[in-house]
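What follows is a single structure, and I will ask about it in a moment.
All protein chains but one are shown in place.
Going in written order, the chains are labelled A and B, and every chain counts its residues from 1.
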Amino acid sequence: MMAIGQAHNRDSFLNNLAKNLGRERHYQVEKPNWNHNPQWEVLKDASQDELVEVLKKQCKLIHTEVHETNSSDLLPLIQQLVKESGGKSVVSWDDPRFSEFGLSGLSDELGREQVAVHVWDRNGGEENLSFSATADIGITFSDATLAESGTVVLYSDIGKGRAVSLLPVVYFAIIPKSTIVPRMTQVARDMHRKVENEELVPSCVNFISGPSNSADIEMNLIVGVHGPVKATYIIVEDK
Amino acid sequence: MKVSLFVTCLIDIFQTDVGLDTMELLERLGCEVDFPEKQTCCGQPAYNSGYVDKAKESMKHMINVFENADYVVTPSGSCGTMFREYPHIFKGDPVWEDRAKRLADKTYELTQFIVDVLGVEDVGAKLNATATYHTSCHMTRLLGVTEAPMKLLSNVAGLEMKSLPHNYNCCGFGGTFSVKMTAISEQMVDEKVQSVEETGADILIGADCGCLMNIGGRIDRQGKPIKVMHIASVLNSR
Partner (left out) sequence: MAMKIGNKPFKERVSDGIDDQFMRGAVSSAQGRFRSGRLNAAEELGNWEDWRKLGEEIRSHTIENLDFYLEQLSENVIKRGGHVFFAETAEEANDYITNVVKQKNGKKVVKSKSMVTEEINMNEALEKAGCEVIESDLGEWILQVDDHDPPSHIVTPALHKNKEQIRDVFRDKLGYDKTEKPEELALFAREKLREEFLQADIGITGCNFAIAESGTISLVTNEGNARMVTTIPKTQITVMGMERIVPTWEEMEVLVSLLTRAAVGQKLTSYITGLTGPKQEGEVDGPEEFHLVIVDNGRSKILGTAFQSILHCIRCAACINVCPVYRHVGGHSYGSIYPGPVGAVLSPLLGGYDEFKELPYASTLCAACTEACPVKIPLHEHLLRHRQEIVEKEGKAPVFENLSMKAFSLGTASPAMYNIGSKLAPTALGAFAKDDKISDGPGPLKNWTEIRDFPAPKKDRFRDLYKKRKKERGE
């Protein structure tokens, strides 16, 4: 059971705010229904196939390679992509979807090509991080995918380390087609519903759109600063 | 249609031709134009420098002057904007807010009046030249008059309009800014003059005398052969 944290100086701080706002403290606030809701119009009636097209188009703009396949061809495709990248070490999530999508043989197949594979060890500690820090490729599934912005959404959990999509040089995201939604609006509503149902939101929700970049040097777009320098998405036909 | 001319202090003292052109133009378009002689200034110089209480005295005077007008038309985007600001400035005042609103509701900048109220886009003007048009900030962003000037200019016979690059850039006038922050104003007006030169136009046209005096004054100082004309004078050319 999680220990409760502490709040310090709260009342004097907040009382001061209320005072300046010219009223007593508000303890009950009804969030209004907003008068404008344009976010729900984006890709409103798009079919799943249309969303895939939007996603693919956006990926071009964010320097992200994208492939489409189905479960039976997924393993060979990943092998091929690993080979093409020249990577010699792979770190991946400990996630049941790997076997659901026919990837239980991944470690063995890649091992045959002298590629070391480390699956996030839920009982491990630092080794997970140190492996990830020097790994060439990180592979995760996408928990939700945003078509409009070419974004994979990852929820941290036991077995689903944050570092896998962050530290390696290259990042592969396997995207089950059914996870694709128009934009962040849909995911935000899901989170909001979770909260209303008193479910725990993940400690880390990552919205990842392509590789890392910066325009801090003379406004030149440089790809790959702290996060992966290359990102590849693999859309998989699922139920 | 009865129109009361709000000529503005700048035009009254320095650009009298513009006042006459405005008057003639409106008469040509069938308006009966009067000039309430007690008018002075909209109060912008004091108001924009933060002297709100002092500016309010001039504003109240102007509200009085135009009380009985049907339409108030002014050849100045910024002065028109100022009148439209009056209700905001007198907000909460039991006496003046309503009166300010009545004035604001019947005040129009010249091109806005011709196109939106008179419904005219071709005033039958003629001027052989190439020109470019400066979109003044207050008129465009605050008064919202974005289409009227070009609609009218595009119908002036013999006038070839060139698009002004970076027209959204302020010319650096800003009223007292031009004398309080001269170093910065200089950079801004030079950038504007450069944009004007890039068009290759003979004439720079504008709808705000402050802007025109600023850009024109710099052009003259630099000895450049670009003429500066107020849109009223262009539209009154035959």
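Going forward, a contact is a pair of C-beta atoms (placed from the backbone, for glycine too) under 8 Å apart; a residue touches a chain by one contact, two chains touch by 3 or more.
Computed from a prediction, not measured in an experiment: that's the story for all the values here.
Listed by label, the shown chains that the missing chain touches in the whole complex are A, B. Remark: the omitted chain is touched by one listed residue; of A:Q39, A:Q79 or A:S107 this is A:Q39. When you scan B:L25, B:L110, B:A131 or B:C170 for touch with the missing chain, the hit is B:C170.
Where chain B meets the chain that is not shown, the touching residues are 7, 9, 11-16, 19-20, 23, 35, 37-41, 43, 45-55, 57-58, 60-61, 137-138, 141-142, 168-170, 172-175, 177-189, 191, 213-214, 216-218, 220-221. In the full complex, the hidden chain is touched by chain A at residues 2-10, 12-18, 20-22, 25-29, 31-32, 34-39, 41-42, 58, 62, 120-122, 124-125, 128-129, 133, 146, 148-151, 156-158, 161-163, 166, 183-185, 187-189, 191-192, 195, 200-220, 222, 224-228.
The definition used in the following text is that only the chains that are shown with their structure count from here on.
Chain A and chain B have Cα centroids separated by 54 Å.
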